[in-house]
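Here the complex is missing one protein chain, while the rest keep their positions.
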Amino acid sequence: MSMEDYDYLFKIVLIGNAGVGKTCLVRRFTQGLFPPGQGATIGVDFMIKTVEIKGEKVKLQIWDTAGQERFRSITQSYYRSANALILTYDITCEDSFRCLPEWLREIEQYANNQVVTILVGNKIDLAEKREVLRQRAEDFAEAQSMLYLETSAKESDNVEKLFLDLACELIREAKQNKLDNNDTAPMPGEGKTISYLSCCSLN
Amino acid sequence: MAAEDLPSEFDVVILGTGLTESVAAAAFSRVGQRVLHVDRRSYYAGNWASFTFSGLLTWIQQHHEEPLPEEAQDWSSLLEEGEELIHLSHSDCASIRNLQVFCFTSEEDEEEEAPNTTEEETGGAAEDSECADSTEEETKETGEEEEEVREEEEVREEEQTTPSAALRQSEPTKKKISYAQLLKEGRRFNIDLVSKLMYSRGSLVDLLIKSNVSRYAEFKNVTRILTYRDRQVEQVPCSRADVFASRQLSVVEKRKLMRFLTSCVEETEEQRAYNGRPYLEFLRDRQLGDNLQHFLLHSIAMVTEDTPTEEGLASTRHFLRCLGRYGNTPFLFPVYGLGEIPQCFCRMCAVFGGIYCLRHSVDGVVVDRDSNRCKAVIDSRGQRITCSHFVVEEGYVAADRKRVATPTRFLSRAVLITDGSILPSDSDQQVSMVTVPPIAAGCPAVKMVELCSSTMTCMPGTYLVHLTCQSVGSAYEDLSPVVTRMFRTPESHDQETCPSVLWCLYFNMTDGSGLEAEGHNLPSNVYVCSGPDGDLGHELAIRQAESIFQKILPEEDFCPPAPNPEDIIYDGDNTSSSAGGEEEKEENDGVAEEEKQEEEKEMLEEEKEMLEEEKEMLEEEKEMLEEEKEVLEEQNLQTEE
């Protein structure tokens, strides 16, 4: 237990075709639930889970696409301040794999240069329907210098590992670039109330 | 990324993803309306968009191309008895005109060239050839032509080494960024089509905060306000710290300025006496002197010489209210550019179930003849989609159906990529708002925003400069005189110290403020949103979105805060999302009685702790003495009584 909320806060963003199980991965990880029920994730911007890694509290803010991928209409701003990207496809759906280069183009265009990207093949519980061979995906990931993992949100295979691995990697990077992280942009909502004109008369 | 079919029934269909439409979309979706939000373009935000460098080049090209002839498809088979179709426009190119592009930097890197070839002067000889017909020029061609001109110039320079050239050689030669580099680093640019700033207490910032949409973006302070005066760029002191630090103002001016600003805050009889008379007159009568008068009129109130006093004072007050909330100036700017803002609202709409579809348009509006209400829309693929309300950006509405001010008002815009700040300072990461009063009678006042690379809108080593004014002539006619004066271009003279323009774009855009609120020849449940206006803030767009929302849902709250993820109840679970299962169990085991006892015990212990702490206080007290010494020292300074 620590009274302090966290030592690190990372924003993780999921992308990939509709129906590959992005939301299931998130809810499996953050809530331990599957299936996540019929009611979609309306109103859910992101999910939070705090994990502990080597004694440090890491708060993971996991963002989902909000369905904008359905008609290939994800906003650029979605990628902007992500620390990590989880690029997901469905191993039982060749099409979802073939779309990956398109997704990579978006990443290159809009995401931060230092973003950590991991390729995830989901639905390994449906091994009998596999359309994308593991080796093919591994090769692809390696060529794009991404990490690679196969998961099952349903069976909870590798889901924990996926996020913990990412967290470790992000901590490692954060420690390397510690100095760059001190940038503090003002956020609406936390405005200071300094009166600039005079000590007493304004505001 | 397979495309599926769209659902065929919505509460609200919105066409266009500009700021107004996006805010409206978010507001509708937030209160449970089923929203379909589409845009004909392949990018978000329409005329509010920002582009990477190559994205902008594509955009320019699109606007150079002849618009495809609009062939109205025959959707009559989709209509029912008593219905008619209002066709929507395919092309909104009409809102952009007079595009002109210039490239003043070399095409390629020149690694082999001698270090003294500072390609700073690109020569006046090329002026004519460059300006002529540049509308039709491919940017690349401009670059090539430029290259040749530059080489000629070099020869000249070598022959007669002018004193200034010699001087320049002695300085460490900064290599000018080439066009190739701009292209290569193109994704580091986020070039806005509109240039606005966010007043830190303006309606946009208030809405971002209220709705929690602010969490989708980051913002930077505008760090300084500049003005152009007597052929010089000066910093306008506006905050207390600025006034204190200003070197241009005498101490008496400092006092007068501070006093004036303080006295503005409240409305007085004295001020009311000037209602209807020019603000300039009011300022003159305050005997502030030319310096302060200029600052107050052009940079703080940002009004013209004939603006009435009450209006001038109102803008001054707005400026002052916004000052100091987040920084030293009243303005914020979104990191990655203004194009982010509409997208953020779209994200919120999507989070609450709104469906998004770019590259998808609405071809026509199905109107019920009897009620003159829109029943459905026909999308560009010929799908009939039922809706109760239709919100549309004005660009899609044919000219004969909308009411706009005549003659059509335009904004003149220029976008420059430069190699230095117009007022270099200790930091090269300044975000500057620059007011340029009319440089001659009849010329428009120009608002200029200079962005540095940390706003993520331009590559390191460059600045992105936006100029905006109400059109008098074409954008080039309106703005190039200002550009020539304040920057080094082939047309400028003796501007050794000014930053060079590497690349620039001029264009005109329809002024959204020309659209009338009412009176369009459209069904009553079709709502038209205007494009960007010329004001610095975002008041018009937010006001418009809110008023559309209130027309449709007068009882509902406009963009209430999105809930925290922790507070949302998910289907099929009643537990909190943060607590794990095991801990939950433990909690449930606790009997109320037991809890009570526990609490009492705790209180006793808390007391014990306090005693302990008291003991420690002694130690502290010792240290306090030291502090007190410090205080005394300070008082020493204060008084020698």
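Labels for the chains are A and B, by order of writing; each one numbers its residues from 1.
As a convention for this text, a residue touches a chain if its C-beta (ideal position, glycine included) is under 8 Å from a C-beta of that chain, and two chains touch if they have at least 3 such contacts.
By definition in this document, contacts and distances are computed from a predicted model.
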item	value
Per UniProt, the name of the complex member that is left out, chosen from "Geranylgeranyl transferase type-2 subunit alpha", "Glycosylphosphatidylinositol anchor biosynthesis protein 11", "DNA replication complex GINS protein PSF1" or "Large ribosomal subunit protein mL38"	"Geranylgeranyl transferase type-2 subunit alpha"
Among B:H37, B:K256, B:H298 or B:H389, residue touching the chain not depicted	B:K256
Among A:G16, A:G43 or A:G67, the residue in touch with the chain that has been omitted	A:G43
Touch criterion as defined above, residue of B:A72, B:A94 or B:A241 at the omitted chain	B:A241
Residues in chain B touching the chain absent from view	31-34, 240-241, 243-245, 251-252, 254-256, 258-259, 352-353, 563, 567-569, 576, 583, 587, 595, 598, 602, 605, 609, 612-613, 615-617, 619-620, 623, 626-627, 630, 633-634, 637-640
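Please note the rule applied: only the chains that are shown with their structure count from here on.
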item	value
For chain A paired with chain B, centre-to-centre distance based on mean C-alpha positions, whole Å	28
Partner chain A, residues of chain B touching it in the complex	1-4, 6, 44, 52, 187, 200, 205, 208-209, 214-221, 239-241, 258, 261-262, 265, 320, 323-328, 332, 335-336, 339-340, 343-344, 346-347, 350-353, 355-360, 562-563, 565-566, 568, 570-573, 577-578, 580-581
Chain A to chain B touching residues, read off their complex	17-18, 27, 30-33, 36-48, 50, 65-73, 75-78, 80-81, 95, 99, 102-103, 108-109, 185-189, 191-198, 201-202
